[in-house]
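To start, the structure itself, in structure tokens.
The complex appears here without one of its protein chains, the remainder shown in place.
Moving on, here comes subunit A:
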Amino acid sequence: MKLKQLEGLLGGLQQFPQPKEELEQYPTGPHIASRMLFTAENSFEDVSNKVVADFGCGCGTLGVAAALLGAEHVLSIDIDPESLEIASVNAEELELDIDFIRSNVLELGWRGPIVDTVIMNPPFGTRKKGADMDFLSVALKVASQAVYSLHKTSTRDHVKRTALRSFNASSAEVICELRFDVPKMYKFHKKKEVDIAVDLWRFVPASHQRST
């Protein structure tokens, strides 16, 4: 599938009608989501024929993108039932078979190294400090092959240091810098549209054979 085609399909997905501020529900736009998964597949072969988990899936965009690019099994997790409802409708409309779980990503119990790749657009931690790094810590335990994640560019040094030193990642590389358009959705947003710089990261977990 071509990048443009993927972006087009993701652009048709339903998004949060009433975003929840405390969960930092910002939609992952089709531009960013398509580039994340397209790179994961075409530069690193981390998607097709793999088991892929989407942490904090929201309306399901990243998991849908993974399924469109040929992931064999996609498992999308979110704490919010309304998001999961929309995400499952999004999957159904594209005739994709995606498994959903309602859970706090940080509290789910896992057996064995079955998940190959974790993809996520974590809460950036503006409302709950360190939330994105908590997600990353779990992702690096669950994935056996790679983790793709978005973090604010302003935290780049911190993300790299923490991933390598505290979470034992064997590598942590910024693939590209993107602009994240966050339309004015919440009361605390002063400007009409907030444009933040985010990094698309690829992390490789410590061991490919580890069980959790």
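To be clear about the criterion, a contact is a pair of C-beta atoms (placed from the backbone, for glycine too) under 8 Å apart; a residue touches a chain by one contact, two chains touch by 3 or more; residues count from 1.
We adopt the following convention: contacts and distances are computed from a predicted model.
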item	value
Name under which UniProt lists the unshown chain, selected from "Glycogen operon protein GlgX", "Glycosyltransferase family 4 protein", "DNA repair protein RAD51 homolog 3" or "Vacuolar protein sorting-associated protein 20"	"Glycogen operon protein GlgX"
Among A:M1, A:I79, A:L94 or A:I196, the residue in touch with the chain that has been omitted	A:I79
Of A:Q5, A:S43, A:S103 or A:T126, the one touching the omitted chain in the full complex	A:S103
Contact footprint on subunit A, counting only the chain that is left out	49, 51, 72-73, 75, 79, 81, 84, 88, 97, 99-104, 107-115
